[in-house]
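This is the structure I have questions about; it appears just below.
A protein chain is absent from this complex, but the other protein chains hold their places.
Going in written order, the chains are labelled A, B and C, and every chain counts its residues from 1.
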């Protein structure tokens, strides 16, 4: 079995798995799910790292790889953090009971 | 990427897919699903065919392959037919309305 | 990549897609039947893809035709002939043969070196032989127990069996490790023998009633064996399909256990359970512990039926054992002809295989609309005049709702205790599958009608005819 045919199998199965994994998502989770999936797509940083590791002494290639890595990590770090921030908002259960009894804040 | 590592990827992804595919099965479908999945596991007949094709002139190997093929096909043909028979029973909707008005059969 | 390789690859891809769709569809009532067809189509495609790719000699074709003819025909006849109620044992037989097929392929490769001789192939051969042999012998034992051909020997219920099985597993391991040195030598045969015995040793102690779970598990194994065979011959399609079935089978096994309120570990290592589980003619067991039992004759029961406007029949395992579905249908017809409203309450795990009651009653031509699922019929019991429980026990046990110490606790049951009058038809005060007392039998509205389900049903029907029922329709 050739390498290509196998890589295509991996592609096919990964796609099928992706299709199956997302079932019924309640609308409130659409944005966090979108943003979480987006963070995962920053996995392309693996390719950036590979590029750097293969660059040898070629400065242009190194710079290109580093730029690519920066973009990817921006996506990954920002994506996961922002998703977490959102999800924290959604699940803040009854922790505000007290705050609702606080003195009204001065309006801005 | 080596052939083995890829084959293992295929194995992993196939398993994950299998885990995802079966979700909530109503109990009445357990037996047909079991029997259908069983028929699919007869896919091993592909291995039997490969064995025969590689047997060359070796009669023992040919016979072994043919026996394996017979077992596998027994599984496949029988499995699918029996599943179909069962599922036909489950979905016989209101087609018996008439038969319930037929004259009572003589008891055996 | 030549054109035929590309084509074969595309076909393989399509086949996997269809197989996945098939498995998915099989778990939904609406799509199940067409999904089964889809999966069958996928198998055909897969074979086509293989044949395109591999040139075959005339001799090879000859053997293929012979093998296919024998296997296919046998499968066809078997599938047509076997009675609906024998489904679990039939599936077990098919499944065992699937395992045997993987085993034979691995043997062929090992004995005649018809593949590459790497470490991966070696490991794959070991797995194929081991899992294939267990699947084969285990399935045959499961079938034998379900058919009542094989009893549960006493020693298998003691702790001895664990020792025996561990010894067998070690022997298999020894055989496996000596394989690389001599692929076609004694190690192979040791592995084969030990694995075969292990399949028997593991399945034999399990009660007949737990067999559907075991078969489902063995089915998952045969998927694993197929995937291993895929490694042996180097076919990604086989690996994927085998892995898919293996994983799906595992999930199904788990789902089945949950449905009947047991844990998988308990099924596998807990030994046979309940009195009625030993075989299709089981029953009996511990009759002690009941006080306040009312029993009545078929005649009294018939009188109650005469005056009832709404009657619900609750079929259970005992009805299946007594093969009384046709007698039940006759009785129901008499009542219906008299204007009585008749329905059947179907509990999802009544009987010994999932869907057992649907299949059983469908076989006796009971109209589909009269089969009512548990959730739909439970609210109806309070306005039901007479409930007749026919060889059912656990599925009508009210303790499942109220007594948290009961092994059934948490399992949803048919709430027949809500009805005005309940008759329980069974041969004795023996326990059911779970082997426990049933509080229903002692309730004031309950009366026991002792006897074989078929005999009692026929008796009821003739009592009703004596009361003038069925005259009109018979005319």
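As a working rule, a contact is a pair of C-beta atoms (placed from the backbone, for glycine too) under 8 Å apart; a residue touches a chain by one contact, two chains touch by 3 or more.
The model shown is predicted, which means the values in this text are computed figures rather than measured ones.
*Asks:* What are the shown chains that the left-out chain touches?
*Replies:* Visible chains that the missing one touches: A, B.
*Asks:* For chain A, enumerate the residues touching the unshown chain of the complex.
*Replies:* Here the touching residues of chain A are 4, 7, 10-19, 21-58, 60-97, 99-100, 103-105, 107-108.
*Asks:* Even though one chain is hidden, which residues of chain B still touch it in the full complex?
*Replies:* Within chain B, the residues that touch the unshown chain are 1-2, 4-6, 8-9, 12-13, 16, 20.
Here is the rule we use: only the chains that are shown with their structure count from here on.
*Asks:* Touch graph of the chains shown: is it line, ring, star, complete or other?
*Replies:* Contact map by chain: complete.
*Asks:* Of all the other chains, whose mean CA position lies farthest from chain C?
*Replies:* Relative to chain C, the chain whose C-alpha centre sits farthest away is A.
*Asks:* Between chain A and chain B, what is the gap in Å from one C-alpha centre to the other?
*Replies:* 39
*Asks:* How many Å are there between the centre of chain A and the centre of chain C, using C-alpha atoms for each centre?
*Replies:* For chain A versus chain C, the centre distance works out to 44 Å.
*Asks:* Residues of chain A that contact two or more other chains, please.
*Replies:* 1, 6, 9, 13, 16, 20
*Asks:* List, in ascending order, every residue of chain C touching at least 2 other chains.
*Replies:* In chain C, residues 20, 24, 234-236, 240 touch at least two other chains, as defined above.
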